[in-house]
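Take this structure first; my questions come after.
All protein chains but one are shown in place.
The block that comes next holds subunit A.
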């Protein structure tokens, strides 16, 4: 998801000149079929080169896309299966709550992320005040904090027995019941928690948009008598709107996908409802139908994002990134700007990270035992495995698109990359239903034919879990791989060939070294995303198989907050890696601008 946001800012708002490899080659040479790095047959057959090898790629790409869209197809397919009384029961009782709560939550998160994200983005890109350079990258830190972790960290901090209320009572001499204190475990509380960790999406995209805005339009507004504030609201904000909406829709997709926070806070939304229907009522069809309804919400968000991006074409007036003359803030204005940027950073990262660190210290002697090691190894192996497979698939898809001009392949690649928008819960349901069916069918057939019971081959094994991760996170590695491939222009392949390299040598001596960075990034991003993922892991993990995320969540649910500290802290630490990558690209772009 993080990478997706970066992709959006690179492609959509960093100037529309960034051309894809296909458009480049298309402009120079009419036949894209010739960039076939691994193709030997082209040399001998002459006029009709490599048809077989291209067909092989085409079919691989189509097959992968079909497989990865299976969960969504299953879920959508269940719309037509009658679920009977259970569905009517749901509609009569809890469904209105799910819809209302989800909408209210989205409303709250939208408000929070807009104020926090756009406000800070404007300050760091347009104003000069102490700490600006630091905030520019530090404001991304809350991205490392999964929402469910920040949620129970705050619960611990704001508890009756927590540090804040204890201090309050010590200072005032009040006792239990003498004072009112806001309840964090509520819908508004959940909205605040989610906003604290999701505002960076809005920040990232609107900052890029502000930086790429033509200074001329802002100057024109000033010469027409608008002050800086009026200019912001009348010119800069409308111009950045497509970017802001894109960031917002990403944040809202994450909100819809959240399970840990709302479950922990006892707020009934779609995700918790799907869990309850699946495990509580044991009704797969109804759970799938709830999932389909949730997908409908997600789809609306995708449409919103697409629609806003279509506007970008017309709104984006300048492709040049001129150096920005930042408005100097002094005195109380500077202090205010500093405070405004510090707040989300403090509450979104510094405070909860400190608390997690403190908890980890208090239990350090007992927690880092063999069980924790197993947990960590489980998580690392799972994340590394999923990242590796995702990378391999992304390479097949990426090269498939590079080699084949067909629209079919392009569409298939895009479909394979759509999983980022589908909530983990939905994917889990969509994986489990067909896999369980396959397992049962195989088992029945084997017993009938050979008197053998095969049991669960797919569902309830790591295969199902890794498959679900692939569906959800393939987009991340795909975008990284494709952006890496985009840098290798077709003429570089040809330059290699003209200097005596065979197609295989071109791959080894030009592509591999040039792609290395992108491939590592793709591995890292998927690795971290898998490490943090909660709901799909909860549903699909094999019996007695725990990961850091699951364990942290379970301990917290049992009110053993301090004990969950080490696992949670490990996840946050891993989550910092992509944030560091992002910060580095931000600092780099700043150097480019100043040069």
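Simple rule for what comes next: a contact is a pair of C-beta atoms (placed from the backbone, for glycine too) under 8 Å apart; a residue touches a chain by one contact, two chains touch by 3 or more; residues count from 1.
Throughout what follows, contacts and distances are computed from a predicted model.
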Ask   = Name the absent chain by its UniProt protein name; which of "Hydrogenase expression/formation protein HypE", "3-methyl-2-oxobutanoate dehydrogenase (2-methylpropanoyl-transferring)", "Ribonucleoside-diphosphate reductase subunit beta" or "ABC transporter ATP-binding protein" is it?
value = "ABC transporter ATP-binding protein"
Remark   = Of A:495, A:520 or A:573, the residue touching the omitted chain is A:495
Note = Omitted-chain footprint on subunit A covers residues 28-31, 34, 42-49, 487, 489, 491-492, 494-502, 510, 513-514
